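A single protein chain has been removed from this complex, and every other one stays in its place.
The first chain written gets the first letter, and so on, giving A, B and C; residue counts start at 1 in each chain.
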Amino acid sequence: MTGDDVLLEVDNLKKHFKVNQGWIASLMESFGSGSPDYVHAVDGVSFELREGETLGLAGESGCGKTTTGMSLVKLHEPTDGDIVYDNTRLSEASDSEIKNFRQNAQMIFQDPFESLNPRMTVYDTVAEPLRIHDIRNETARVQRALEFAELLPPEQYFNQYPHELSGGQRQRVAIARALVLDPDFIVADEPVSMLDVSLRAGVLSLLDRMTDEFGLSVVYISHDLSLLRHMCDRLAIMYMGKIVEKGPTEDVIENTQHPYTQALINAVPVPDPSVGRERVELQGEVGDVVDIPTGCRFKARCPDYIGDVCDQVLPPLEEKVAFDQDVACHLYESAEGYDPYEDLTGTSAAADAGESPESTPADD
Amino acid sequence: MGKASFVVRRTLQLVVTLWAVGTVLFALFRLMPGDPTSYVVSSQMTQEARQQLIASYGLNDPLHIQYIRFLENLVVLNFGQSFHSNQPVTEVIATYLPNTLVLMLTAFIVAYAIGITLGVLSGWYRGSRFERSTVITALTARSVPTFYVGLIVLWIFGARLGVIPMSGMTSLGTGGSNAGFFDMVFSMDFVHHLLAPAVVLGFYYMGYPLLIMRSSMLEVLSEDFIDVCRAKGLKERTIMFKHAARNALLPIITAAAIALGYAVGGSVLIETVFAWPGIGREMVRAVLRRDFPVAQGTFIVLASTIIFLNFVADLAYGYLDPRVTYD
Amino acid sequence: MAQEEQSSGSIFTDLDDGSTDTEVNKWQRTFRLWQETLREHWGMLTDELSVKLSMLTVAGFVLIAIFAPYIATHQPLQRQYQGDDGILIDKWVEPSLLGANSEYLLGTTAEGFDIFSQLVYGTRAALMVGLIAAVFTAGIGTLVGLVAGYYGGKVDDALMRLVDFLYGMPLLPTVIVLVAVLGPNLWNIILALIVLQWRSTARVIRSQSLSLRERPFVKAAEVAGAGDWHIISRHLAPNVLPMTFLYGSFGIAWAILAEAGVSFIGLGDPNTVSWGTMLQASRAYSALSFGAWWWFVPPGICIGLLVISGFLIGRGYEEITNPKLQ
Partner (left out) sequence: MSQLEVEDLEVYYETEDGPAQAVDGVSFELEEGENLGIVGESGCGKTTLAKAIIGILPDAGYINNGSINFQGDDLTELPEPQRRRLKWEEISMIAQSAMNSLDPVYTIREQIVEAIETHRPGTGRVESDKIVTEMFELVGLDPDRADDYPHQFSGGMRQRAMIAMALALKPSLMLADEPTTALDVIMQDQILKRISSIQEEINSSMLVITHDVSVVAETCDRVIVMYAGKVAEEGPVEEIFDKPYHPYTIGLKRAFPNIQKSNQDLLSISGYPPELIDPQEGCRFAERCPMATDRCREEEPEAHYNNGLRSYCHYADEIDSELRPYADDSETWSKTAAATDGGVGE
């Protein structure tokens, strides 16, 4: 059902968090009097992860990229939708299937000072996953993992504690821990954002070697588009819990379609004073994900707001005519001929019909 | 959700906690090993007097009936009669509770005023000799048993120097029953009696707020906005009190609520040492005399005072910290 | 081993044959983990002068408690008789330390007991109450805190409501009532303290576990498939250990103070001597007005010394766990 080399498929994933209330409020709620609010952190996200591919998840803070990443490794149970791994839907997977999935999905975190247990030596930290899945010849595997993470000679690091290591070294131990089970894919949540610039490239080259030498797939989560351009084969831009644009990195960055992606790229400062960049004045701030507006979530800030269709009809993320990337925006006519104007309720439909949907793409 | 619903929710919680304390007490006296009635009757009574008394207390009724009656009495504050003096327990409470409140609250307020100020200063002048000495005094205040300090104070100032009265709340013959409670409280003689126990109790209470305030000050002083205040060119004193102390005050409120649990214990001991006619001392005497209704009644009053003061502390916290949004 | 059909370049391929080489077994690792943590804390703890002094004091008291029979000159609860015809009870004897020619170092009480021996045997009662109560205070509190903090939701709510209820009970009066009901003996006092004292530990450990629960290294263990108990014992417990020790040492201090208080008001254990019962007796016989300060001053000093040592050890530990407090 999925492409031959697709490792993982995310199918309309949703994750909502109940706004936390005291026990009295939940008491009142069980009597049906109070209705709980939900934070719609991830609100219907679908994408595929192919083998040996690095997929970037980009967006401002609060857009749901980290929650999505954590749902991929089952740190969160999806509220709706599902994740398909090895042709099994994880929500229906048996315990042994879950245990096998756990061996093949690992994660690297942002803060090097918090991603290692301060009370555990490097050896214990890297060996722990092996012990959980009781895989034998632990010491040899730990050694190999540390060597791959360029912590040479590995034995010297065995008995060291995290507080004796630098930020870069800690992040390498975290990578070794993620690798030791020889997983199929790794979710990396802003792995280098807390490292000094001059040290980042060293850690990033590790992630590259993982995909090239291992055939490992990486989901790279970051707000730093220039870094993502360097690292990722494909890119997905998220806004308020949904993907607004997804496709090969070069297409998404070089000929951007969605107005939000365009604003995001224009806002990135360039480390070259001689080159100017076109400044798009985008007002306001990211919307509140508790009571979600109707239609397109970017409508309040969108420089190319068309009218009621943006206001009422949620633009689906789909193949658009004449581009390689999928875009969720009414500016473009969808390849499969879906016409958003039909869903328009009320009289306003007639007024908008006149305006042809193929108005010129907004970004030039 | 607003303050109103917080108050409602918190009162609900207050009632539930009170009910829980009452139930535990009910269970304590009835489900304990041995014959529960042994607490109710005193040994010299004849057999039938004993049965008659037990019947009058309905102790042979099924448990749940007793429980319902117990709760009804609780609500209407009727704790039955004292064996010892046949006085209704509520009367006993009415006479002794105010004395405890006067002693405890004076000591509490004095202790918190001194404790907080010393806490602010020792937090600000960190590493100085002043800070080290205040911390040591605070620790000693919490380490040496309060009744022992009372004994020593009584011995030195009472027995040896005769500066303070050895016991009681008023000298004999002055506190006539007609004198109203309030004019008694403000009479010099009462203050003279109050001085020693209040000071000893205050010394015991002072340690806790001082240490909490100091660590809370240290926490606040590492915040960025203190640097910004310095950059704004404010005087050191303004930063210390207006910004640092004001923020450091917040944890003190919750700490005060917890400290109340210990405060009552302290006042029970001090009342015993200084023979101060407070409800704590009354409870101890009732327990020793196996005067079960008075013991039960005084205990419930003490516990509900604590729970109520906790409730007040929670509300006060809301006013002091704008970030609390009661959701 | 995970199914190997596609990733040829895995650096682990040649290790699949399952040859066991120098395996470091699991228990040895766990033991080393805890041993390392404790040694590290011990090192940090003992470089503080006040902590060293208080440790010496506690050790001193422990020695006295162990060798009490050899140190004490008389049986603590045995009346002393004077002279050969043995009928006269030695009451209110001046302490030989103050120059009186009596054989009692600190003199005798109004009932004719040797004060010095009572003081020595009192150490046993204090340490017994202190240590046992502290172990349970820290133990139960940590367990409840860890479980509430880790599982959160309904479990957390239920446990924390219980803690709030316990906080509603004033400590000493509740112990008094419990001891009155259960009968005045040392074990009942200890039981009453155990029931009440774990509440503050639970609340602190719970808030620490809640914050540890969200740390990436716990998430990483979860992702690797670690079970709840594995995470609690490997990741939460070692990081919560300093706080447990801290509240353990505070527990010693509170327990001793509470026992002294309960004994002082007359609910102490009649057939064991403790510093609290000594003070109660001295008050009952109004040693104050007799000026027999050698009767009621030493017990108070012993309590103060032992309790302040407990606090100082605790504070030394607190400064390790929270560097801001230095």
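A few remarks follow.
Just so it is clear, a residue touches a chain if its C-beta (ideal position, glycine included) is under 8 Å from a C-beta of that chain, and two chains touch if they have at least 3 such contacts.
Quick caveat: nothing in here was measured; it's all calculated off a predicted structure.
Under the touch definition stated at the start, the shown chains contacted by the missing one in the entire complex are A, B.
Of the options A:Leu8, A:Ile83, A:Leu151 or A:Val180, the residue whose C-beta touches the omitted chain is A:Leu151.
Of the candidate positions B:Val163, B:Val228 or B:Leu315, contact with the hidden chain is made by B:Val228.
Within the complete assembly, B:Asn247 is the residue of B:Gln13, B:Asn247 or B:Thr298 that touches the hidden chain. Taking the complete complex into account, residues 223-225, 227-235, 243, 246-247, 320-323 of chain B touch the chain not shown. Where chain A meets the omitted chain, the residues involved are 60-61, 150-153, 156, 166, 168-169, 196-202, 204-205, 223-227, 229-230, 250, 253-254, 263-275, 277, 279, 282, 285-286.
Note that in this section only the chains that are shown with their structure count from here on.
Farthest from chain A, judged by the mean position of CA atoms in each chain, is B.
Per-chain CA centroids place chain A at a distance of 55 Å from chain B.
Per-chain CA centroids place chain A at a distance of 49 Å from chain C.
Remark: chain C residues 164-165, 167-174, 176-178, 180-182, 200, 253, 257-258, 260-261, 264-267, 279, 282-283, 288-289, 291, 293, 296-297, 299-300, 303-304, 307-308, 310-312, 315, 322, 324-325 touch chain B in the complex.
By the touch rule above, chain A contacts chain C in their complex via residues 23, 51, 70, 73-75, 99-100, 102-107, 109-111, 114-121, 123-125, 127-129, 131-133, 135-141, 144-145, 147-148, 174, 177-178, 181-184, 213-216. By the touch criterion stated above, chain C contacts chain A in their complex at residues 1-2, 6-12, 15, 18-24, 26, 29, 33, 36-37, 157, 161, 215-217, 219-226, 230, 234-235, 238-239, 241.
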